[in-house]
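This structure is in structure tokens; I'll ask about it shortly.
All protein chains but one are shown in place.
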Amino acid sequence: MLKAIIEYIEKSWLLVVSAFIFGLLIAVTNAAWQPKITQNKIAKLDSLMNALIADAEFELILSDVPVELGRGKTAKSNIYKATANDGSCAGFCFGAEGSGFADKIELVIAVDSEFKTIKGYSVLSSNETPGFGDRIVEDYFRNQFIGAPAAVLNLTKKGDETKIDDQIIAISGATVSSTAVVDIFNNYLEQIRAKLIAEGKLADGK
Amino acid sequence: MDKIYVLLMAFISIVIVNNLVFTKFLGICPYLGVSGRIDMAFGMGMAVTFVVTLAGTLTWLIDHFVLMPYGLEVTRYICYILVIAGAVQLVEMYLRKFFPLLYESFGIFLPLITTNCAILGLCLFINLWGIDNFIETVVLSFGAGIGFTLAICIMAGIRESLKIADVPDSLKGAPITLITAGLLTLAFMGFAGMIK
Partner (left out) sequence: MENKTLGISNVFTAGLWRENPILRLLLGMCPTLAVTTAVKPALTMGLSVIFVLLCSNIVVSLMRKLLKPHLRILMFTLAIATFVTIADLFLKAFQPEMSTVLGPYIPLIIVNCIIICRAEACASKNGLFVSIIDAIGMGIGFTVVLCILGGIRELLATGRIFDIPVMWQSFVPLAAMRMPVGAFITLGLILGLVNLITTKKS
């Protein structure tokens, strides 16, 4: 019995010792760099939101809000409140996602303080086809959303891109990606508004 | 009904639309190395399907019930690779003992599978996509294996015909296989946008 134990130890002591050392090594590096990693994530989100609502402080007011994506799928979203320098509410930002042409599209959407007009969106991550679908990050498509009413948006193939209303003109050659973005808006706007009203964070403007 | 629809869509998406070999470049090594003959390719595919289903499910369970509650995410990669290596060992021992016939047909591929990118890749992608549903994880893992089998078998079929084709000398072997794979990815791109 003892002999067997000694044999095991002889065979595996190196493994045990090195596992311990490697574990220590990872723990030390993690402790040293984790604060920087967390800070990077916050900084990225902040800069994205700042591009949508300028000169404002962002504060997380609701986290992990469940949002129905239809067909039984749900996703979680974080809602941030933007406070302008004079202390008034400048709007809200929230994360949103939906399936695009190839993979998931993740957006950050900003709306005004009364939840009546859209202040724009930024793409957090997407894996759309280069040259077609990935044009959802371009300004000429994104600008159609800035100032559009925060209600049901419609996608059309032809029209005036500079006119701001609930008609969004699709990117030619990338109808699926354009539809995906509009669908994300239609999915999220109503549910996030309802959630904000239910939590008493937004005065019912209707 | 919705639930079944979601699972079905997840399955089709991982097999065809987001095929690991064609869109994420995972498992290219065996894809180039083994896929010379259809029967070998099929054996390899089945072995991968078996291990990837097991590994994907196990890593998901470990991730959600051990690593996340205790804040040990930093050791995730080490845990994943150990689980995969362990799963391969287990499958090998189990097959040798209880299904010697099956072991003979695809047991030789098993040691190769530990370093197959498709398996670790799938575990990482499940984590990246934030799948938090157990059944969906199982379906995705299984689908990934089927997708790999599909890709490797198509390739093997093409390569069997390539043997009698007149390929320029310098392109023979790996280069023409890569170019063929490139054309196959173009074909598979046609499926993109199918899943809403």
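A and B are the chain letters, set down in written order, and residue numbers restart from 1 in every chain.
Throughout what follows, a contact is a pair of C-beta atoms (placed from the backbone, for glycine too) under 8 Å apart; a residue touches a chain by one contact, two chains touch by 3 or more.
The structure displayed is predicted, hence computed values, not measured ones.
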Touch assignment to the omitted chain, from A:I26, A:I61, A:I164 or A:I197, lands on A:I26
By the document's definition of touch, the residue of B:F22, B:F148 or B:F191 touching the omitted chain is B:F22
Which parts of chain A face the unshown chain closely enough to count as touching? 11-12, 14-15, 18-19, 22, 25-26, 29-30, 33-34, 36-37, 40-41, 44, 125, 129-132
Hey, which chain B residues sit against the chain that's not shown? 22-29, 32-33, 74-75, 77-78, 80-82, 85, 114-117, 119-121, 124-125, 128, 168-179, 181-183, 185-186, 189
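Quick note on the criterion: only the chains that are shown with their structure count from here on.
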Within their complex, state which residues of chain A touch chain B. 22-23, 26-27, 30, 34, 71-73, 99, 101-104, 129, 176
Which of the residues in chain B come into contact with chain A in the complex? 2-3, 5-6, 9, 17-18, 23, 74-75, 78, 129, 189, 192-193, 195-196
